[in-house]
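Excluded from the complex is one protein chain; the other protein chains are retained at their positions.
== subunit A ==
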Amino acid sequence: MTTTLDVRKPAPLWFLPATFLFALLSLSLALFLGVADVAPSDIIAVLTGHGSAEARSIIMEIRLPRILTGILAGVHFAVAGLLLQTITRNPLADPSIMGVSQGATLSVTIFLVFTVYIEDPGSNTLAAIPVEWLPAVGMLGGLVAGGIIYLLAFRRDLGPLRITLCGIAVGAVLHALAIGLIAGWGSARIEVLLEWLSGSLYARSWEHAVFLLPFTIAGLAVLPLIRRSLELLRFEAPVARSFGLSYRRQFSIVLLLSCGLASSAVGAVGPVVFVGLVVPHLARFLAGRHFALVLPLTVALGAIVVTLSDLVGRLAGQADEIPIGVVTAICGVPVLVAFLRKTP
């Protein structure tokens, strides 16, 4: 047996449990740290079912739902990014780059304009945002954008790079439409909408988590079923076909899943950029040549990255917290550049 010279070290198998442990760790960190000072002993008391009313409300009504919504969204974005990068064979593919997030943004904006504004044109509060519908509505728009990507990929038979470029163009148009709508809306509520638009976990309640959860469960349940198509979809279409893959069908299933995951998360927390782009790279880097590890690592790292980014945004801004989308955008760029420099 020859040993190999590879810059990427093969990941030992303990990587996976270690990463999930780390995910758990960042969850607790996010639970214990926050702008409102709650003593660790109080937090533990709350978690075991006791604790003061104030601590209870901070932990159970504010922090925990927020963290859990973030974890779900993080998993959505990360897996969506991995799937999109796989099928387009482009390491720079990402739902927030290729128009999927923008499609979701537009549909959510339209939905909000028609429900909130028409029902109650005078009000300046946003209490009436129909949270339960957001993931589903977002998904609708994301799937439309996904449909456009599909048409570009197969009707015109474009290569990976050109699909990505067209996705960017489609995304820019959809985004402009959404912004136009918001500008035309012209009400005090615009501020809240803008915050949602930058990707935010502010004031995320149990409702957000609960209505996103079915999408997470459905999405993750499909993953084991597509693990082998994911392996083959990394090849060019003729090669995958000659190995026996129904390329177009599997491509569509994976694209559908990717759009569904990304856009339902956009509905819940807004378009958090770069998570879908950076996390799969991180996962691939850790997994080395153990391709089977990439998917579970992506899930775990998606949760970690969003949880920690949100924590940073909460702590750095203190009372005026920084939306998570801003944190991931600022942190994501240098990480991405670092990875791009490493890859030949």
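The rule is simple: a contact is a pair of C-beta atoms (placed from the backbone, for glycine too) under 8 Å apart; a residue touches a chain by one contact, two chains touch by 3 or more; residues count from 1.
By definition in this document, contacts and distances are computed from a predicted model.
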Pick from "Electron transfer flavoprotein small subunit", "ABC transporter ATP-binding protein", "Methanesulfonate monooxygenase, hydroxylase alpha subunit" or "Sarcosine oxidase subunit delta family protein" the UniProt protein name of the chain that isn't shown here. "ABC transporter ATP-binding protein"
One chain is left out of this view; which of A:76, A:208, A:284 or A:314 touches it in the full complex? A:284
Touch as defined at the start, partner being the missing chain; which of A:60, A:181, A:232 or A:256 qualifies? A:232
Provide the residue numbers of subunit A that touch the chain removed from this figure. 1-2, 4-6, 8, 89, 225-226, 228-229, 231-232, 234-236, 238-239, 241-247, 284, 288-289, 291
